[in-house]
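The complex appears here minus one protein chain, its other protein chains still in place.
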Amino acid sequence: MHSIPLSYYLILSVIIFLIGSIGVLTRRNAIIIFMCIELMLNAVNLTLVGFSRFSGDQAGQIMVLMVMTVAAAEAAVGLAIVLSLFRNKETVYLDEVNLMKW
Amino acid sequence: MTPQDYLPLIVMVLTGIAFGAVSIKAHEILGPRRPSKEKESTYESGMQPVKTAHERFSVKYYLVAMLFILFDIEVVFMYPWGVTFQDFFDQGMGTLTLVAMLLFIVTLLFGYIYILKKGALKWD
Amino acid sequence: MSEHDFLAIAPITTVAVFSLIVMLVDALVKKNTSLMQTLSVVGLLGGIGVAIWTLPKSLNGFNGLVAGGGMTNLFDILFCSAGILTVFLAKDYLERLGGHFNEFYTLLLMATSGAMLMAHATDFITLFVGVELMSICFYVLAGFLRRQVRSNEAAIKYFLLGAFASGFLLYGMALIYGTVGGTGYADVAANAATVEMPFIFWAGVALMIVGLAFKVAAFPFHQWAPDVYEGAPTVIAGFMSTAGKAAAFSAFIIFLNSVYGSGVEGTDRVQILLAVLAVGSMFIGNVTAIAQTNVKRMLAYSSVAHAGYMLIGLAAGSPDGSFGIIYYLIAYLFMQLGAFAIVGLLENEKGCNLTFDDYKGLSKRRPGLAMVMAIFMFSLTGIPPFAGFFGKYQLFKAAIGAEMTWLAICGVVASVISVWFYLGLVIAMFFRDSEEKQAEGGTLGGLSTAALAVAVVGTLVIGFLPQAIYDLLS
Partner (left out) sequence: MASTLLPFILLLPFVGFLLNGLLGKKIGSEKAIGTIGTAVVALPFVFAVVLFFEMLGAPPEGRTMHVTLLSWIAAGDFSVDFAYQLDQLSMIFLLIVTGVGSLIHLYSIGYMHGDRGFFRFFSYLNLFIFMMLNLVLADNFLVTFLGWEGVGLCSFLLIGFWYDREFEGTAIKWTGDAAKKAFVMNRIGDLGMLIGMFILFSQFGTLKYAEIASGLPGSMSAEMMTIATLCLFLGACGKSAQIPLSVWLPDAMAGPTPVSALIHAATMVTAGIFLVARNAALFSMSHTTMAIVAGVAVTTALIAATVGLVQNDIKKVLAYSTVSQLGFMFVALGVGAWTAAVFHVMTHAFFKALLFLGSGSVIHGMHEEQDMQKMGGLKKYMPQTYKTYVIGSLAIAGVIPFSGFFSKDEILASAFANGNAILWGVGALAAFCTAFYIFRSVFLAFHGEERFDHTHVHPHESPATMTIPLWILAVLATVGGFLGLPIVLGEHVHVLHNWLEPVFAQASANMHGHHLSHTLEWILMGVSLSIAILGIFLAYRMYVKRPELSDRFAGSFKGLYKLLWNKWYVDEVYEEAVVKPVWKASKSVLLKGVDKGIIDGTLHGLAKLTGEASNLFRKIQTGIAQQYVLVFMIGILVVIGWLVFGGG
């Protein structure tokens, strides 16, 4: 049944996670950065589901549901924040937002 | 299953890609090109194009979209509830489980009343 | 399900329910500000009451999802007190800065309940939900003055970095879950010693430590803190830097206890790691604070240093250490919140009155405030007999108890460095005269006065009668 071993899931999720975090590191647009973060969260979801599937323990999948909901809430808040920033500063590029430093 | 068994699949994918590429290229090569204003203009099913497609949407769209996501995603918790409800019911914990879900929905309802009263769903 | 389950989460439920009520009042009742304030305070007081009521019990509810009683409830009381002080301070401040929206109270209560959930959590799921509930409210609150660019900037930075960090936190949870085969701390304590893939387990622990270290603003994951605290509304900055830190530490303590308790080999590495983080935070925080000209930012950097002091307690990994952390957090709550409160009181619409120069000659203009501020500064420096000294003393003692005398010595050195800037402010207030006429800050409303009084009394009481606190904690 388990034709595809667990390690495949884990490696794939690590790759996705890294793609996400590298995206956060390299992109300037706040919204795209946030998308990358969502990507990281979903990579984690993959890990959780994978583990849960192979250990037969349901908790992992419940956690995935939680993560999805939280991600949605974060998305809503995040977009609102970006919006209010855009209203004041006319930009969504993170490297232009450096009023406070040192 | 061994990798060999995937061979037909791979062949099919390659064929598909090749077909697409060839047909696009071929059309470029073979097709006659005599551009004119009408041809360049956007196709509005025969109508004259009115104004540019690039325009800002009202923030209301985003607002509603966010709210939709929020309330939509909550449904996700009802699936496991629905799946396990029968078992709880058999154990005689049906009412308790039902009350739990009702509490959950009521909490959502509070949120709904809030956005309603705050006028987040008003359009004009 | 049994009454145990509900008793375990009773304090959280109280505050959460009140947050919903406040939200509805906001939506349904007109002319409701004072009513909402009253309700918020009532809810938080209720939370404290319930917490005290269930304090003696040792509860464990919902199949190990949450715990209750004992230390956990102490944290509840801490969060709720911070919330009450913040509510008191918020009115004057927000009205003066033209950002008085009623959502503030709902968000504050929800953040508080999130913090409480973190303290109660004995399972990754509940911990994650708690962390996110608190953080999301903080994201909004940080950007609450939505017409100020600084506030927006604080919000966006906090939001992106925070979400990023919780991604790692979550990944850590997932990896640990996979290796120990359960999301509960109980599973960690039971199976950590016998995992098949120790590498993955330790990677998970590392990621969780990173995530929590971010939440407490510890070096090298601290860089968000100065910017966010500077940009956020001052009252919120105060609440975040006290209750937020406390919540993260409460989760930190419980999680690490489960790891230490599991008897898995390699916990010494965790201790060393935490010690290094502590030293880094203390020195980076204090040394960088020296060069600051903005008082709010100076406090932000120093809060990094204070996180470092408390990490010493974690590094010690002993009951003494946890005790020291709680003690320090209580002291820190009063002095830090009080300091931020005064900064907020002096701050005016244009966000002026924030640099050291603006504080020159304050003892002439506002002698009372200057005196109180001086007390907070001395306490933060750790000069006896003020509260801060005994907190530090406990932590350093714990470090010595854990054969980490060098760590205690680093702590003492760091606190000596901190004399420089804390005292600089006192000097400015008392021994300098302002060159030009100062832009007058806000007036001292009744509620703010009450809050300040509480903070001062707390600082002094903990300082002069530490015995009381010991009895409370022991």
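Observations on the structure shown:
Every chain is named by a letter (A, B and C) in the order it is written, and numbering of its residues begins at 1.
Heads up, the rule we're going with is that a residue touches a chain if its C-beta (ideal position, glycine included) is under 8 Å from a C-beta of that chain, and two chains touch if they have at least 3 such contacts.
Note that this is a predicted model, so its numbers are computed, not measured.
By the touch rule given at the top, the unshown chain touches A, C in the complete complex.
Residue C:F221 is the one among C:F138, C:F221, C:F249 or C:Y309 that touches the chain not shown. When the whole complex is considered, the residue among C:V149, C:V287 or C:L447 that touches the unshown chain is C:V287. Touch with the chain that is not drawn comes from one residue among C:L20, C:A115, C:A243 or C:A408, which is C:A408. Seen across the whole complex, the unshown chain contacts chain A at 21, 24-26, 28, 94-95, 97-102.
Touching the omitted chain from chain C are residues 156-157, 160-161, 164-165, 168, 199, 202-203, 205-207, 209-210, 214, 220-221, 223-224, 226-227, 265-266, 269-270, 272-273, 284, 287-292, 323, 378, 383-385, 390, 394, 396-397, 400-401, 405, 408-409, 412-413, 416-417, 419-420, 423-424, 427, 430-433, 466-467, 470, 474.
As a working rule, only the chains that are shown with their structure count from here on.
Two chain pairs, A-B and B-C, are weighed by contacting C-beta pairs, with A-B ahead. Centre-to-centre spacing of chain B and chain C amounts to 40 Å, using the average Cα coordinate of each chain.
The residues of chain A that reach two or more other chains are 62, 73, 80, listed in rising order.
Within the complex formed with chain A, the residues of chain C that make contact are 124-125, 128-129, 132, 136, 139-140, 143, 146-150, 152-157, 159-160, 163-164, 167, 170-171, 173-175, 177-178, 181-183, 226-227, 230-231, 291, 297.
Those residues of chain B lying in contact with chain C across their complex are 93, 96, 107, 110-111, 113-114, 116-118.
By the touch criterion given at the top, residues 10, 17, 20-21, 24, 30, 33-34, 37, 40-41, 43-44, 47-48, 50-51, 55, 57, 59-60, 62-63, 66-67, 70, 73-74, 77-78, 80-82, 84-85, 87-89, 94, 97-102 of chain A touch chain C in their complex.
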